[in-house]
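Starting off with a structure, shown below.
Apart from one protein chain that is not included, each protein chain of the complex appears where it belongs.
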Amino acid sequence: MHLAYPAVLAALLFCVGLYGVLARRNAILVLMSVELMLNAVNLNLVAFDVWLRDTLHTGQALTLFTIAIAAAEIGIGLAIVLMVYRNGGTSDIDKLRDTTEVPGADDPTEPAGPDTAAGEKAEATA
Amino acid sequence: MNPVLAAEAPGFLSPTGVEIAFLLVGLVTLAAAAVTVTTKQLVHAALWLVVALGGLAVEYLLLTAEFIAWVQVLIYVGSVVVLLLFGLMLTKAPIGRSPDADSGNRVAALAVALAAAAALVWVVVDAFRTTWIDLDGPAQGATRVSGEILFRHWVLPFEALSVLLLAALVGAIVLSRRDRTESGPAQEGKR
């Protein structure tokens, strides 16, 4: 079998996952896209392992590890998404803009934004 | 085409049976993946992901890596997708079409993805145009072989990985646990 087939398939899968990561709004869909990208890498690893006839089977071992790490990642990632959803009421990535540069935020004379004010209040009560 | 060269490295115009199967399954996988990242129905995306991952498992089988294929089916299709569905449910994802599934970043994302795809495909094809995988002989990924290799040569990373999984387990529990006090998590989140 030509190596080009799995290699091209892996590249295309990777790019589809890339698009998903960049374009999807829901955080869980983004996680799915990440899985696609990881699988693209796995396919590459397996294909090259078979091609090289590696006696140590490095490619397949690494694939297994990647799968395990991906499982861990999805667990942690979902936990984080759940927490964000619980705290913010949404799991839309483009609504999670805590790092936004608020205009005039560096100007102490202007009143602080509602978020920072709430944060300060929470800190004061804590 | 030069017959000698063709004998050494068979051309793309006369594919073998395995190649045809790989191509067809690959197309299905790619299509499923594309639908996964474009569909407006969130639950459908998870289901199409099952198709894509399952297609990949078939590809692994075609590449004689049977153990990987079964692991793929077990872990991805069996647990990861189930987890994702749970996540969708827990975050109260809308059932049915949601028009705002894609963010405003779509055009940029498409451009970047296409550019990356073009670059990668070009490079890969340019590099591995004539490379041939010999699938005959002993299966590279037989379960027995994989097991021996894994527990003979890769046992230390394997154990380290188990520690990592444990840490992830603990982390996930800590993260998703609700505090007993009512106001605790809210404060944590705002900070």
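Which chain is which? They are A and B, in the order written, and residues in each are numbered from 1.
In this section, contacts are C-beta pairs under 8 Å (C-beta built on N, C-alpha and C of every residue); 3 or more make two chains touch, one makes a residue touch a chain.
By our rule, contacts and distances are computed from a predicted model.
This complex has a chain not shown, and the name its UniProt record holds, of "NADH dehydrogenase", "UDP-glucose 4-epimerase", "BNR/Asp-box repeat-containing protein" or "ABC transporter permease", is "NADH dehydrogenase".
Although one chain is not drawn, the whole complex shows that of A:Met1, A:Leu18 or A:Met83 it is A:Leu18 that touches it. Listed residues B:Ala116, B:Leu135 or B:Leu164: the one in touch with the omitted chain is B:Ala116.
Residue positions on chain B in contact with the hidden chain: 103, 105, 108-109, 111-112, 115-116, 119, 123, 126, in rising order. Mapped onto chain A, contacts with the missing chain fall at residues 18, 21-23, 93-94, 96-101, 103.
To be clear about the criterion, only the chains that are shown with their structure count from here on.
Averaged C-alpha coordinates put the centre of chain A at 13 Å from the centre of chain B.
Contacts from chain A toward chain B in the complex involve residues 1-9, 11-29, 31-33, 35-36, 39, 42-43, 46-47, 49-51, 53, 56-57, 60-61, 63-65, 67-76, 78-88, 91-94, 118-119, 122-123, 126.
By the touch criterion given at the top, residues 10, 12, 16, 18-19, 22-23, 26, 29-30, 33-34, 36-37, 42, 45-46, 49, 52-53, 56, 59-60, 62-65, 67-68, 71-72, 75-76, 79-80, 83-84, 86-88, 90-93, 100-106, 108-110, 112-114, 116-117, 120-121, 124-125, 128-129, 131-135, 140-141, 145-146, 149-150, 153-154, 157-158, 161, 164-165, 167-169, 171-173, 175-176, 178, 185-191 of chain B touch chain A in their complex.
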